[in-house]
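Pasting a structure below so you can have a look.
Our next item is subunit A:
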Amino acid sequence: MITGTGVVKTYKQRGKMLGAREVRALRGVDFAIPKGGAASFIGESGCGKTTLGRIIAGLETYDEGEVVIDGVAMSGLKPKERQPHFRKIQMIHQDPYSALNPTRTIHQTLHAPLSLRARQTGRPRSWIEERAAEVLSLVGLDPGSVLARYPHQLSGGMRQRVVIARALTVDPEMLVADEAVSMIDVSLRLGILALLKDLRERLGVSVLFITHDVATARYIGDDGELYVIYRGQVVERGAVDTVIADPVHPYTQSLLSAIPVLHGLEQPGEQPVVPLESLDESRSDEGCLFARRCPFRADRCEGERPLLQITDGVPQEHACFYPERRNVIARPLSEV
Partner candidate 1 sequence: MTVLLEGSSTSAAMRRNFWAGVWRVMRRKPSRLVGAVLMAGFVFMGAFGPLFYPDPLPRDVNQLTRPPSWQHWLGTDDQGRDVVALVVTGSRYVLLAALVTAVITVVLGTGIGLFSGFKRGRWDTVLMRITDMKLTIPGLPLLLVLSTVWKFSSAVQMGLVLGLLSWGGVARAVRAQTLSLRERGFIEAARGLGLSTSHIVGKELLPSMAPYIAMNMLIAITGGVYSQVGLFFLGVLPYESNNWGQMLNTAVFRSGALTVPSALGFLIGPLLAILLLTLAIVLVVDAMDEIFNPRLREE
Partner candidate 2 sequence: GGTTNNSGGSGGGGGLFTTIDVARPGLDASAPANPWNPKGNAFLGYNGMKLAWVKNHLTDPNQFYPGIAASWDVAADNSSITLHIQPNAKWSDGKPVTAEDVRLSIGLAYTTGSTAFALTPGAAGAAAEVEVVDDKTVKVTQDMTNPSAKFARGVLDNWVVPAHVWGSVLPADFWDKLKTSRGEGEAADKAREEILALGQKVLAFAPPKDVSAGPFTLERVNPGEALLLKNPNFYNAANVAPAQVKFLNYSGNEQIWNYLSAGKLDHSGFVAAPPDVMNRIKQAPGSHIITGFSPVAVGMAFNQSKKPYDNVHVRRGLAYLIDRAQVTKVASPDGGTPALTTSGIHQKPAQEWIGSELSSLEPYNHDVAKAEAEFTEAGLKKQNGKWTLADGTPWKVTMHAPSGFSDWISAQENIKSQLVDNGVDAEVVTVADYPVYLEELAAGKYDVGFWLMALGPAPYDIFQRLYGTSNGWTNVAGKVSHNAPGKGGNWMGGPEEIDVEGVGKVNPGELTAELNAATAEEAKPIMAKLAKAANQDLPVIQLWDYVNTQFTNTSRFTGWPQNDSDLLRLPAGVWIQLGMIKGKQ
């Protein structure tokens, strides 16, 4: 179980003598990912998804708030003490090309964490080889043909599988997949998504999925939760299918409206929400963060910031004063 409360992260642009610019990447985010559970972060570019993911994986520090892993609060610990906790959370990077060391064979890549593991648990050396083969099989690769290869001899999809296998060597409790399929060929994407889902089911690993492609979020499991993030704030949160089918926050709605419609297969939603384009957001820190772009904004939105809440008749949490269901997503023609 990994939970976070009020996580804040501010980047200070360094290298300037005067007038350091601050980027508020996260403005107090709460999250909770149960053991074996799944969650997806979606949102447009720069909203802070990666930052949050990296904080969860222990690769980045945070300024305020608290991250708690299996009941242990991280902020009280020294970096060395945090390490074993964060090892339970493994990150799968977006770019499978840089995630593997080009100078090391897959065997060497897997061997290092496994031998560490063997040493810690007192397992024999033979276990290392067995386990290496095992994790490769788990991710759907043939150990015999893959182990001796260098990364450049593998395709993107295979590499991403190796990356996942490598994460599995330390028996993680959670995988953080940051845009894990966006650089993989269209025809293969689904394979990776299915793998993640499969791992969840078989190994009980929880999965945190970071993406800007809402549709893929569905594929980590229907019990998953969806976090819609806008400018460092969670604006809507709920079960994946609920949020997709009945979004209430205008931002979520505009995200969903923006998904291209497969004409011929689908029927566009009737009430698409087209937001104003963000031209200069940095100054609108008052009120609702989305207000300036929101087609439905009211006076209240300019002055006051809505917090994540549950309101009557809305099953999911949202941060909007005027939550309203709109029919924004495309439906398959067959359904109509």
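On the choice of candidates, all candidates are chains of the complex that A comes from, given by their letters.
Just so we're on the same page, contacts are C-beta pairs under 8 Å (C-beta built on N, C-alpha and C of every residue); 3 or more make two chains touch, one makes a residue touch a chain; residues count from 1.
Quantities reported herein were computed from a predicted structural model and do not represent experimental measurements.
Trainee: Which numbered candidate touches subunit A here in the complex: 1 or 2?
Mentor: 1
Trainee: Which positions of subunit A touch candidate 1 when the two form their complex?
Mentor: Against candidate 1, subunit A makes touches at 57-59, 83-84, 86-87, 89-91, 93, 95, 98-105, 108-109, 112-113, 116, 142-150, 152-155, 163, 166-167, 169-170.
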